[in-house]
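With one protein chain withheld, the remaining protein chains of the complex are depicted in position.
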């Protein structure tokens, strides 16, 4: 078995933007892009499988199973703005080489679809309670657009770890340009608030209207859990990831 | 050396069912399918070797040695029911990619044999003393059959780890259908009782009569050891595997 | 870079025996076969390199460097007995697949040289102070020869880990036969006494006379160090390897 994209449906997007949101730091990317897929009623056009994804299957409520995978959704923009291809999924690759292989495979498929611009979405670990959206890009022009839409430039020297970073890094070998949008998060738990912050910037940047109110219930629930945890003081246990430094990012 | 199946004997099964039982959680699959092989006096038709199996050899009582391997046994059903091909062995693959490679190799061989249906057998970690058989499937029809034979649908979201899961996941790229049967177990020690519970469901599902009384001696012995351990209170040390959550499965 | 044998000199051995002694448990194999190479004044005929060996170089007293490698030495038997090819070296492979790859590469070279019989040498962890030589084999005839030369059959179920085991396991796919000789050792430190015990059996088995007195100085020195360590009671720290069970072997 190789890392590969299996197309489910032939589409002809018009120079689309690829928006990536695989699970990572505080599930910000997964939550944000997953919400976008639903809000836009995008349709699934392809799946990505890899032997670098975890070696288990996932069971649903009806006892049906599936491998961990990435899913590509397509949304045809009814207005003037760009079409979107959105990548969500269950997992990132489990090894160093696997990360490069999966990211390369995504880029190959993006090229096939005629993608010109890639936007990756993730979380940015912050030790204060902040709501900024951090950005970095392969293109000055794209970076300026992100800043105009409300993002701030990433602190210097912060590594952007995983597929959200590699997709940017590997576009330098292609004609594509890429941008990373990272929502600040404490990083303890899935963070729908950070996801909403990113979506605000993203929708403005793309000129697409998306009603973000649907995230508010999850935000309240997450805040409630966070508050419970802070009272029983096990936040230290939940930190995980790098133990120090201002900004390791997934 | 590649992962490969070495055929020992040419057979022509009639659309057989493949039953997999490599070692995993509480050795439930290995015990169940190993018992089946003996009870049915099945004959060995092939062996599977892989550089992803552990890098040691196993010595028998006469000083003979062998590599870790998988073994395929064939049973020709004298009645109307399906022929069986059974896979048992010493180990699962040791790496993430190795797990995918071994499972793919098993599927390729299954296809060569004309297998239509795959049933994987394993253990399901339970923190209570339960005897249910958990099932999940790629096929609604097969799932219903398993439920009719006494199994219950897996809790939602439980991952099924290892080859017992991957074989199901990877059949989605084939014409085959697959079912997973997992015997609930405390998971401390090899658990012949859970193996018997699975075999009861499996034999009913396949319409094959197997005398399961041969497992009772092992069950008594295992219960005795379990009881001894509970008295000296080292069960915590034996837990192993994921430390929390309701159902990591091997 | 691939795992490969680089021949230094063309020889035409007469159906030689390959004796393997790469570093492992208590360096028994390395010490035994290294001593044999020197005692027989064997000449180097080939080197084995692999990207699965450690990624460092080794510096000698004159500041010269070299990669970790395996070395094949050839000894032409002046008498009736078999010619020998001996494999010693710096390291075993560092990964699971690397172990299979290096062992396969050794077997390929053995076949090129016309080797019929492989004898691997290593240590066998014993928790008592014993001097036995443990054996296991792919061939009943060879096993009997080893027993006649003083070895005892391995306890059932003991895995033989690493290249000393894999070379036996992989010969089952060839015309060759193979034997493993493991000297019992406490396993704390390099153990020349266990090496001598193995060499006594090996030389008798091969019908080759080797003066083993040259090992006595190292044995005395090792005993002295062992005794010092036992007095300062840090033996627990030096155990290493599996913490329990009767016989993990390298």
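As written, the chain order gives the labels A, B and C, with residue 1 at the start of each chain.
The rule is short, and it goes like this: a contact is a pair of C-beta atoms (placed from the backbone, for glycine too) under 8 Å apart; a residue touches a chain by one contact, two chains touch by 3 or more.
All values reported here derive from a predicted model rather than from experimental measurement.
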Visible chains that the absent chain touches, using the contact criterion stated earlier: A, C
Residue touching the undisplayed chain, where the options are C:8, C:65, C:144 or C:228: C:65
Chain not shown: contacting residue from C:52, C:125, C:145 or C:193: C:52
For chain A, the residues touching the chain missing from this view: 96-97, 99-101, 104, 135-138, 140, 143, 153-162, 165-166, 168-170, 172, 180
Where the missing chain touches chain C, by residue: 1, 6, 51-52, 54-67, 94-95, 98
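We adopt the following convention: only the chains that are shown with their structure count from here on.
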Centre distance in Å when chain A and chain B are each reduced to the mean of their C-alpha atoms: 37
